[in-house]
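As you look at this complex, bear in mind that one protein chain is not there, while each of the others sits in place.
For clarity, chains are labelled A, B and C in written order, and residue numbers in each chain start from 1.
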Amino acid sequence: MSSTFGTLFRVTTFGESHGKAVGAIVDGCPSNLPLTEADIQPQLNRRRPGQSTLTTPRDEADAATILSGTENGITLGTPIALSVNNLDQRPGDYGDLTAVPRPSHADYTYLMKYGVKAASGGGRASARETIGRVAAGAIAEKWLKMRFGSVAIVAYVSSVGKIAAPDIVAERLTRELVDANLVRCPDTDTAQKMIAAIEKARDEKDSLGGTLTCICSGFPGGLGEPVFDKLEARLAQAMLSIPAVKGFEIGSGFAGTLMRGSQHNDVFVRKGERLGTKTNFSGGVQGGITNGEPVVFRIAIKPVATIGQPQQTSNLNGKAVTLEAKGRHDPCVLPRAVPIVEAMAALVLADAALRQEYRV
Amino acid sequence: MSSTFGTLFRVTTFGESHGKAVGAIVDGCPSNLPLTEADIQPQLNRRRPGQSTLTTPRDEADAATILSGTENGITLGTPIALSVNNLDQRPGDYGDLTAVPRPSHADYTYLMKYGVKAASGGGRASARETIGRVAAGAIAEKWLKMRFGSVAIVAYVSSVGKIAAPDIVAERLTRELVDANLVRCPDTDTAQKMIAAIEKARDEKDSLGGTLTCICSGFPGGLGEPVFDKLEARLAQAMLSIPAVKGFEIGSGFAGTLMRGSQHNDVFVRKGERLGTKTNFSGGVQGGITNGEPVVFRIAIKPVATIGQPQQTSNLNGKAVTLEAKGRHDPCVLPRAVPIVEAMAALVLADAALRQEYRV
Amino acid sequence: MSSTFGTLFRVTTFGESHGKAVGAIVDGCPSNLPLTEADIQPQLNRRRPGQSTLTTPRDEADAATILSGTENGITLGTPIALSVNNLDQRPGDYGDLTAVPRPSHADYTYLMKYGVKAASGGGRASARETIGRVAAGAIAEKWLKMRFGSVAIVAYVSSVGKIAAPDIVAERLTRELVDANLVRCPDTDTAQKMIAAIEKARDEKDSLGGTLTCICSGFPGGLGEPVFDKLEARLAQAMLSIPAVKGFEIGSGFAGTLMRGSQHNDVFVRKGERLGTKTNFSGGVQGGITNGEPVVFRIAIKPVATIGQPQQTSNLNGKAVTLEAKGRHDPCVLPRAVPIVEAMAALVLADAALRQEYRV
Partner (left out) sequence: MSSTFGTLFRVTTFGESHGKAVGAIVDGCPSNLPLTEADIQPQLNRRRPGQSTLTTPRDEADAATILSGTENGITLGTPIALSVNNLDQRPGDYGDLTAVPRPSHADYTYLMKYGVKAASGGGRASARETIGRVAAGAIAEKWLKMRFGSVAIVAYVSSVGKIAAPDIVAERLTRELVDANLVRCPDTDTAQKMIAAIEKARDEKDSLGGTLTCICSGFPGGLGEPVFDKLEARLAQAMLSIPAVKGFEIGSGFAGTLMRGSQHNDVFVRKGERLGTKTNFSGGVQGGITNGEPVVFRIAIKPVATIGQPQQTSNLNGKAVTLEAKGRHDPCVLPRAVPIVEAMAALVLADAALRQEYRV
């Protein structure tokens, strides 16, 4: 019952990694939005494995079909069901791992929760569940653009392991720039170092984590709800719901705790017709509500848990065993996480925007 | 419509900082739990301003009254309404600030959202809103203790500005230890440095931020829901919903991104009757579900936005002005945030625990 | 966790019949609505016991206090907490009944559900719980009038026992007309018969049920959501949630099942600028969405379960006993149910209206 996200723009995802299909129902998307599969596929393609030597060779076409909610390429206001077939149904692939729960995977916790030894590759904890989110996020993003004009939601890889990229200003950041290299870091020099590090980790049968930064620009002030549904609270929930994410910070985040109030306060200045802030340590939100500045946040992604090296661990009976993974895996998932982060940000913003529409 | 939190253990808070009362309704608390105001007051007292020279001198008694949901000191299973009168109703106190929105406060964003120039001291963005949460959290915590026996939810101040405390093991951490000094840092030496830093900031009419760490121990595995209601996702939402919080990380968090998978994986070992993990970089959760290890997370709190120094900013018309705050304020809110963080953690865990009860 | 109603205009009620207070939190009411206690009190007064010899002599002042959500008589957009003190706290009054569950009351089912033998007069099943609804409904109604101009939500007693009133056209129906007699039936002759019947039942220590009809006029088309949140579905839920209500029908309702399609279909005719229907067997809704005609529905209220006559029943151990009620009670609750039905209708319509606002 936790597969639904959002209050007015709601998405419910379904699907295990090795079942028949994965997908989502989007309920609450306004009517009269032009929408076909072609609006959804680009972000699914960016999420897809097998895009480069840096990611898993498992090539899944991941073609989305819209089953309902549109007619003649226009949304009806009714639920939009999206489905992506699992071409590569191999339920037995991880089967021999079930007796030995994979370290830092969800095998063990799912077993504790549900009491089922499922062979289906981690079930809902699999990254494949995110396909439904990416498809739904593409719809949210399209609506946001129709509603607010030139808004942009762009994420990029800001660090891989210890290699960090310099900051980039919101105005320069585009998806084209991000996609200019395999690792999706807009700084070319840093990108080369990241790629080398990932290849090294891959060759050593190890894995790397890192951080993603996302900038949402062009949005008006007033989005987000006070108290429990603060925009940053919903963004934090959205991001921590993505597999492997271990941290979230908005604006100055953890680094801001090192500053003093007199440095950290974002004083107001006139910016054309609107009131803006001189700095943006707040990350575009104050008291949970956007102030018109870019919404900037960063997330931490742990190193991939599936590694080629043997691991000394225990089976379910507590007996010490050596585990050797044979499955297909990425040495670093960060490049593929970019469209997932963008999708979740779009879902949060579309929901907040609809919730603000009804104000008198 | 964003003042409700939780699915089965639900809290709805109400109240502005300078209205008649603040409080909450807790709906979904199981029946037959012994409960009186005496169970709630201790955490409210820890949250209260005026506890020391480090916090605002505004002394508010903050005595909670249970209006419904109990009879003869036992919960009925019906909604528990809690109310705390605002003894100090001074709606005019911040009134002169409304024409000049306070930097890094919610004055401006509330105005954009609601179109009301409220004089009520930041309205729902005020820390006073958290009284309802702390009261509700005390009930959640009491139920968790009845349900699971010796569980503990303890937060402490882990850094103030650049002064950071060493890590502490879950077993040593108690509220008594935390409350042994004014700043609520369990390491005495660090606490002294923190206090000195806060006093210095106060004397310089400036403010400090920092981090809080919270450890929830004794909880069974299986709590938390996959996908959007992962335990870490709900904790992240809960924490980012607290005023001034700008970051959340669980387990290894951002530091974990510097590690490799082979170092970061928490391999399994037998721990008595249960399977445990040798390390706890996961922070007690895998795939959104507890694994039986302590749930450990950390949050970032920005330096207090209200400072005594004059600030160069703009009024609502975009005209440059100098703002001088006269209100009462804390130079550092971290010590008082401790019971708020504990309350929100208790609400998340109680909700997750109830959601797990119904499994067949 | 079932004390909350509504998606965007949300009310959460609290309070037992004999606790300290009853009330509600209204979350989601738009800002800038003029609102004081004076807007709420009239409907509370209409709901109040002790208005006539037909209702229970227990006179409770039921004065509502707004604890939050307004400033200077204007809503802030934040939660509006409402509280009404229980002046008449007599927890022992029904105490001796707990060992013998009262027939057709909730004593036995609450005990099965919660396992608490509460002496508090039926707890949440008491009609006193509806105070919070009536207060919240008054706010909803005020907003609806501000939003849509001359809308009207008027309920009246359409039958008492076997005495039924003739139909009344929407245009003639006003609260003033309804309140012109004690029984709140707009047809004077019928009203006299109803009053006589109620007095007779009262003298015979018995009770009567009946039906209420409610007409909501002036609302635009397009309100209500397809499928599970059809306007009639939410109205049905709202009405069946009122104590003692056993039936709901909209438009032609049960009588419509005796007609043929060719008679029952509401064909369209031009009505000034808009398209209307020649008849209104649909009761103002088609497919769950308003069509601009008056929304007309009717509810069934069972005869009051508390009667002065001795009853042959069983105690909790299954032993046959004779029960004699001593409490205060109405021989017929229908007149007092009028403002409750209006309040619930207002809550449903306000929620539907806000949900329609956000459409592009």
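Everything below uses one rule, namely that contacts are C-beta pairs under 8 Å (C-beta built on N, C-alpha and C of every residue); 3 or more make two chains touch, one makes a residue touch a chain.
In this text, all values refer to a predicted model and were calculated from it rather than measured experimentally.
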Full-complex contact with the absent chain, from C:23, C:77, C:137 or C:210: C:210
Identified contact with the non-displayed chain, of C:65, C:192 or C:241: C:241
Chain C, residues in touch with the chain not shown (by the definition above): 1-5, 7, 13, 101, 103-106, 108-110, 112-115, 122-125, 129, 159, 161-162, 201, 206-211, 220-222, 224-230, 232-241, 243, 246-254, 256-270, 275, 277, 281-283, 285-292, 300-307, 309, 311-314, 316, 318-320, 355-356, 359
Residues of chain A in contact with the chain not shown: 1-4, 7-10, 12-16, 19-23, 25, 27-28, 31-32, 65-69, 71, 74, 76-81, 83, 91, 113-116, 118-120, 123-124
In chain B, positions touching the absent partner: 7-8, 30-33, 77-78, 143, 146-147, 226, 354-355, 357-360
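FYI, only the chains that are shown with their structure count from here on.
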Farthest-lying chain, centroid of Cα atoms versus that of chain C: A
Distance between the centres, which are taken as Cα means, of chain C and chain A, whole angstrom: 46
Centre-to-centre distance between chain B and chain A (centres being mean Cα positions), rounded to whole Å: 26
Centroid distance [mean C-alpha coordinates] between chain C and chain B, Å: 39
Contacts with 2+ other chains: residues of chain A: 7, 226, 355, 359
